[in-house]
Structures are given as structure tokens and as C-alpha cells.
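Only a single protein chain was left out; the remaining protein chains are all shown in position.
Right, subunit A next:
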Amino acid sequence: MSSSSSSISSDDEPNSNPKPVDDELSLASVTLNESNGNGSVNVNENENNRQDGGEIAWGRKNSEVEVEALSSPSSSGYAGERGSSSETTNSRIEDDEIQQVNNDDGFVDGVDHSRASSWVPGKRHVDEDDASISWRKRKKHFFILSHSGKPIYSRYGDEHKLAGFSATLQAIISFVENGGDHVKLVRAGNHQVIFLVKGPIYLVCISCTEEPYESLKGQLELIYGQMILILTKSVNRCFEKNPKFDMTPLLGGTDAVFSSLIHSFSWYPILTNVFVQVEKLDNFSVTGTHVTKTQSCGRNFQGSAKVDYCSSHQTVQASGPIGWNPATFLHAYTCLPLAYATRQAAGAILQDVADSGVLFALLMCKNKVISLVGAQKASLHPDDMLLLSNFVMSSESFRQVELILIDSTTSECFSPICLPRYNPMAFLYAYVHYFDDDTYLMLLTTSSDAFYHLKDCRIRIETVLLKSNVLSEVQRSLLEGGMRVEDLPLDPLPRSSISHRMSQQRLLTDSPERFRESSVGIGGPAGLWNFIYRSIYLDQYVSSEISSPINSHQQQKRLYRAYQKLYSSMHEKGIGPHRTQFRRDENYVLLCWVTPDFELYAAFDPLADKALAIKTCNRVCQWVKDVENEIFLQGASPFSW
């Protein structure tokens, strides 16, 4: 029995939990906020300790889920305690199966549907509840509940069927609060239970993804922010007036908004097998593949068939994961790469509109900014932009509403929204218009009767955008993708641009191109696979496109998590500021460099040479600097006021 459990525990991740309590037989440790004491309390959920009057246990009758059930059967100690070794082995296999299913799940969704995002947002597995084995094996749960224990949202399963589970969570939170404490984190085997209390709203994440506590808490904060964006913090008043208040009707129809936000917390699984397919194809036959592929991932690229100059390489880039959204942990936004003049043209007309009483004007393509302008003294937080674009992109009605009376060919929407970082208490009004499947305009105002004014603004903007070819440039950029590690110049070029696109002539003769040819399939120079560059001053980041060494969904997701962990470790409170971090494991070399101006996160081949990797990072920074006018929104940033 014990031998089996120890062999299982060796499969566990070696070093995710700094606390020794994890290895003990006590199944859950509660980390308390309080600074006195050692900050860690063990709650024994052992059956034998149940009758111990001083302890509290939370039993359930209609299912077996208890706090202890959060501990996975594969966790060390617990498995041996529980039952025979054969049972343990069985449940472990099952566990893996479910996790596999989970991953496939996203993939199937990824190719299955034909909407603007290849992954279709919405509730999954509604038939499940806490008694379902499949539900219990899901790797990451999110719950929103009220302070009376009434369920508000659950990522998986039906909220009403989970009412008992919700009550259990509330009981745990309230019990600790009764003692004047706050429960932040419970570790149970390889699961973490993270709690976030926001007045009368409780948020809980149960995860065995080994993401750092700070990352998961940040995700709960964003989910709360998303809720505020939809309802404002005035919901608190409803609870003050009536603790029984049931919030679910107010959030009616927003399942997709939450599920797509949660989805963006991890790397999107997109078209894994197509990557492989493309590798095998000849360059010349790729155009056709490209079109098929974009359609199969649900993106209806307008005019994609016309783009016949794209190489196999660009095809791969174009299918890069739109869900690759490091904004969820970087607290920065990213721009669609565009020629400086193009972005300027878009910015100018937005500025023009902003001067006529629009608070914020944003032109975006998927989750990337084309241009944005704020009225004087108004600043827009990157998190608000993330939540706003998620809300707009995941709500079908923004695309589909056809106001036939006004204009039969136009879809436009006017909706109250709240920007939690701007003012969590009050609504703004958002006018949303899609120019095409990916590109949309958002005009935010404080006036609830500004619809017609904003409509006029939109028409003006549209005219200018069409005249100056901004929209077609946007489509071009979308197809061609952004920075690719293969294009990293060997030597700093004088005033270079994102070479492959901005000047194709040069592309054919210059050395970066030759280098790229030789490096197809192995990533960039010195084994560079991927990078993220975050400009502190601009609140923006740029991330390189997926390169072929990380072409599987698993690899992408792993890299995403690795970045997340790296970010978290570089921003840990209480530890002095780190400048650099170099980390090598069996998957990659990760290099992080933090300065007052920027942060660079880079992933290399695990066998990459350290000195060369550092040199390459310097070159990446230089490259970013060389093309900053194309990849960043410069100058008119509302954040500089």
C-alpha cells in the first residue's frame, strides 16, 4: 500500500508547493491571512478525526464530495490512506483519461464551429454535477457564489445542481471569517482551492494545473471584474437590502462571456495537426491549404483567397492561437502590427471623434488594438480593455443584431457596460460595431441617449478607414501575423521593419530571409522558440508567433503556463526585485529580463547555450526597438496624461 502511494507521489510535480504540509497525511492545509502565528493551519478531514468536537467537517449526503474529495486520488499519502493500491491505480488512470478528454475537448471545439473564435464560448457539460466522476476530475473549476451560499456561476455543471457544493464553499469561507480570518488557499493533494471574497460575492477556483497561487488569484480577480463589467458594483446594494438576493437572473445569457474569459487563461488549442500538415506540404500548394485551414478554424478571413503570396511559413503564423492571451497575467495589451502611417490614420479619426464627447474610442481586431483614444484625463486600464473586448467578442448579439430599420447591412449595438478599473460603481454606454468578422469599433460614452450621435461618429470613422485602406491593411496584417523568431535579424539592420511584410522586395534579397529559410522547423537563431516583450511605459506587450518547435497544443499550453509562472516569480511580493532569471529544464531554457523600461520573456531550445541565449535576447530587444512604430501604439496613449 505504502509503496504504491510513494511511487505515485514521485509522479507529482517536484517543486510546486513550497510548504511542507503538502507531504503530510493531513489532507488539507488552510493558509490564513493573519500575520501572527505561522500562517498555516491544518484542517484534518480524516474520517477518524471527524468526531473530534473541536474540528468541523463538512459532510454531504447526496454525493460523496467533501473537502477531502478535492484531493486527487493520486496525491501522495492520501492515496495510501484511502484504499488498496489497485484502486488507487485505477483511479489514477481514470484521472488521466479525463484530463485527456478535457484537452481534446478544446481541440474538437477548435475545429468544429464557424464563428469568430474557433473555440466556441458557452457552458460545457451542463449535465454534470458534483456527484459526476467526470466533473470531479476536471482540472480547473471556477465558481461564483453569494455570501449566503447561493450559486451564481460554475464553469462546469448546472449551478442549481451544484447548490449543495456551493453551500459547502460558503460554509468554509464563513466559518473562517467567523474567526476573524480570511481563507486564501487550501491545498489538498495536488489540488489548490483559491478563495477570493469581494463583499457579498465569493469566488473560488479549484485547480490541479499547478499554476501559481498569484496567477489563479489574478484569474479570479478578472472573473470578478468581468462580472462588474456586466453589472457594476451596485449589485452589492441588492445584497445589502436582501441577503437572499439571487443574482443569476441578472447575469442571464452571459455564460459565454465567462467561459471565453476562462478559456483565455490558458493557451488556445488550435489546429495542432494542421501544423504538421503544413510542414509536409510544398510551398506552392500551401495557398489552398491555408484557405481551408482558416475556414476550418472558424475564421472567415475576408479576401483570404486573394492573398496568394503567402509562404508555408505565413500560413503557419496566420493560424497562430488567438487565445494566446498573455494579457490575462501581464496586465498589458497588445497591438495588431500595422505600418505607422496606417495606425496614425486610424488614430487621427478616433481622436476627432473623441473630441466630440466620446469618452473612449477603441478600434480592435480580435483581442488586438488597432488604435485607441481617450478623452482628456480619462485613462483606460489594460485589464478593462481585456474584459471589454472579451465581453464584446464572446457576445453573439454584438455581431448578429441587424437593425433593419436603420440600415439593413449594418450590425450595431448599444449596451451599458462598466469599466471596473475606471469606475466600478457606474455604467458607461458602449456603441459596438463590427466592420468585418474580426474588426470592431467600440465607442464609450457616459450618455445613455448618445446612440445616434455615436452612429454618426461610426459612419465618419468608417468612411475614413475605408478611404485610407486601414481595414484592408488590418486584414493583411491578420493574415501575415506578427513577429516571428525566424525573422530575428542576425545583425541590427538600419531602420528595419517587420521584414517579411513591410517590404517584400528587401525580403527576397536580405540576409534575414536567407537565415529564415535555413531555420525553418527549428525556430529562430540560437534555439529561440518564442518571446514576449512587455513595455512598461506603454502598458503594451508584443509576443512572437508560434514557431514550429512548439507546434502541439500541449507544448503551447505548457509554454504559456511556464511564462505565467515566470511572470509570477518575477513579481512576487516580499522578495526583492529580480533583474534576470535563467532557468533550464527538460522542456526549455527560459530567460527573463526585467528592467524599469521593459520585461522580456524568452523560451529557447532546452539545449541552448546560455551566453548565446543572452546575446539573442539583446538582439530581440533591439529588434523590438527597431520596429516599435509598427507593433506598438505610440504617442497618443491615454496613459501618459
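In the analysis below, a residue touches a chain if its C-beta (ideal position, glycine included) is under 8 Å from a C-beta of that chain, and two chains touch if they have at least 3 such contacts; residues count from 1.
By definition in this document, contacts and distances are computed from a predicted model.
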| item | value |
| --- | --- |
| Name under which UniProt lists the unshown chain, selected from "Ribosomal RNA-processing protein 40", "YbeY metalloendoribonuclease", "Exosome complex component RRP45" or "Ras-related protein Rab7" | "Ras-related protein Rab7" |
| From A:356, A:397 or A:423, residue that would touch the chain that is not displayed | A:423 |
| Interface with the undisplayed chain - residues on subunit A | 50-51, 53, 55-62, 146-151, 160-168, 170-171, 174-175, 177-178, 231-238, 241-246, 248-250, 252-253, 255, 359, 375, 378, 416, 418, 423, 425-429, 446, 448 |
